[in-house]
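Have a look at this one before I ask anything.
Shown here: the complex without one of its protein chains, the others still in place.
Chains here go by letter, A and B, matching the order in which they are written, and residues are numbered from 1 within each.
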Amino acid sequence: MKREIGSGPPVTALENIHLSFGGLRALQDVSVAVQPRERLAIIGPNGAGKSSLFNIISGIYTASSGVVRHKGEERPSRMKPYEVARLGIARTFQNIALFPGMSALDNIMTGRNSLMRRGILSEALQLGWARRQEIEHRRRAEEIIDFLEIPSVRRTPVGELPYGMQKRVELGRALAAEPELLLLDEPMAGMNLEEKEDMCRFILDVNEIQGTTLILVEHDMGVVMDISDRVAVFDYGRKIADAAPDDVRRDQTVIDAYLGTAHEH
Amino acid sequence: MDELYFFLEVLIGGLLSGTLYSLVALGFVLIYKASGIFNFAQGTMVLFAALTFVGVLELGAPALLAAVVTLAVMVVLAFAVERFIFRHMVNQPQVILFMATIGLAYFLEGLGQTIWGTEVHVLDLGIPDRGLWLGPILVSQFDLVAAAVVALLVAGLGVFFRTTTMGRALRGVADDHQAALSIGIPLHHVWVAVWSVAGFVALVAGLVWGSKLGVQFSISLVALKAIPVMIIGGFTSIPGAIVGGLIVGASEKLAEVYLGPFVGGGLENWFPYMLAMLVLMVRPEGIFGEKIIERV
Partner (left out) sequence: MFYRETGQYKTTYAADRAIFPIRQDRIGIAILLVVAFVVIPLFANEYWLRSVLTPVLVFSLAAIGLNILTGYTGQLSLGTAAFMAVGAFAAYNLEVRVPEVPFLVSFVVAGLAAAGVGILFGLPSLRIKGFYLAVATLAAQFFIEWLFTHVGWFTNYSTSGVITAPPMTLLGYSFESAESRYLLTLCIVAGMAIMAKNMVRSELGRAWMAVRDMDVAAEAIGINLMATKLTAFAVSSFYCGVAGALWAYVYLGTVEPQAFDVLRSFEILFMVIIGGLGSILGSFLGAAFIVLLPIFIANASGLFGSALSAETIAHLEFVIFGGLIILFLVVEPLGLARLWQIVKEKLRLWPFPY
């Protein structure tokens, strides 16, 4: 299947973003954009500002200056994370941020909360739409559970699941919101080869079948070079390169700053 | 002019009695800094220490011996709390630890009163309780002595933290758990030590308070006001605990005297909590507290 990267306004675009915490500059004059259905990878050493960038996009941090655009429209500067999520932007976290007291199914169902209606009395009585809504969304959640091949752990509290499974459930929770843009913060960290292959397959399927745009932060260069359309390289809060994987690999600034010689294939 | 003198009298009276809140809050801050536990039982420890002291005293022991015995009891308590409670709760969220200290508060309150009874025990340490005229302003001599005791204790703790090995170890843990561990201080010992120090502070507070109000159950309820005190001052700051106590002491007295008559009195019961709530809304980390930046 041929996947076409969309032209026109980017799904999300950051323009001249600065971010600092009490004098410490986390991001300096960063501009980066992602097109519909594109797979953008962000790499860089620890502390380069990758997670800060995600936190800006998802509204957890507010940029000191600069503009964030959603499909060409400027976002209000102090948009709350839940409002961003309702634009169709979902994410996972570097250190898994599941709800440990809830089952895998409930975690994934919670991912669909933003698509659901709230009415205290109707939900308390479980009549009419409140009952139908639960059942309909349960069906969608089960599809995601099947897709991620985790039906056997459905009822298990996620705090008791092994690390790799937790990563999958977290991806499932993000997918449950049916996002247009998915931010993945080190989705393969701490996984063995087999788990990485599974995770790659899920991510590529999501991108190709549902057309979800992806931005991923990842340290595994092999994975990054294999699956991304474009790579943006960060160092000390600045973007030092932004090009196709092969070009980035040959870029002298990138090699000096980050890749070094050890990563040559 | 009389108005002003009266105002000053109320203010000074409030500030002086506020030092007692500072003292209880100090115990809270010590434990919080060293172990991250918000010790709800600190107020009850004040009552428990005072009850034990008076109890031993009433058995006929001299005051010094009673103090030594009580201190020993507080150290044993510190040991037991670490060994039987918190060692088993290492990975629990802070709120659960907090609830455990509520359980501890109940336990100590019941235990103290089961052993020593509920009647109000009179405690006379020979602190003069007369008015003292400073120019045109009347000040309670007792409050002055109490404030001096608090000042002495804080100075003493300062010396302890700066010059002794254990004191430096405690500060090390407060500043950085990892660093403290890496220089080889066993965390268990540090916890026992800090709870013991908090027990000592509780004893001093209990003695001063007990000789003012009599040793009775209501002490632990009054001591609860140390919670708004440390909210106002900041959880991690010893100067904050002191200033917070002064603010609470002064403001509740002023509110009682100037607003009380219009609303039927009794404002002191809730005023500190409302004040703390307002401070939290404006500055959640308190006046002296460190700003909390959450990592995501």
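In this section, contacts are C-beta pairs under 8 Å (C-beta built on N, C-alpha and C of every residue); 3 or more make two chains touch, one makes a residue touch a chain.
Given the structure is predicted, the values throughout are model-derived calculations rather than measurements.
A.B. asks: For the chain left off this view, which of B:L26, B:A67, B:A105 or B:V215 is in contact with it?
C.D. replies: In the complete complex, the chain left out is touched by residue B:A105.
A.B. asks: So one chain is hidden, and I want to know which residue out of B:F38, B:F79 or B:F160 touches that hidden chain in the complete assembly.
C.D. replies: Within the whole complex, the residue contacting the unshown chain is B:F38.
A.B. asks: From the listed residues A:L53, A:V68 or A:L98, report the one that touches the chain absent from this view.
C.D. replies: Residue touching the chain left out of view: A:L98.
A.B. asks: When the complex is taken as a whole, what residues of chain B touch the one chain not shown?
C.D. replies: 38, 85, 88-89, 92-96, 98-100, 102-111, 113-114, 118, 221, 224, 227-228, 231, 263-267, 269-270, 273-274, 276-277, 280-281, 284, 294, 296
A.B. asks: List the residues of chain A that touch the chain left out of this view.
C.D. replies: 58, 60, 80-82, 84-86, 90-91, 93, 97-102, 106, 109-111, 113-114, 116-118, 120, 123-126, 130-131, 133-135, 138-139, 142, 173-174, 177
In the analysis below, only the chains that are shown with their structure count from here on.
A.B. asks: Provide the C-alpha centroid distance between chain A and chain B, rounded to the nearest whole angstrom.
C.D. replies: Here the centre of chain B sits 48 Å away from the centre of chain A.
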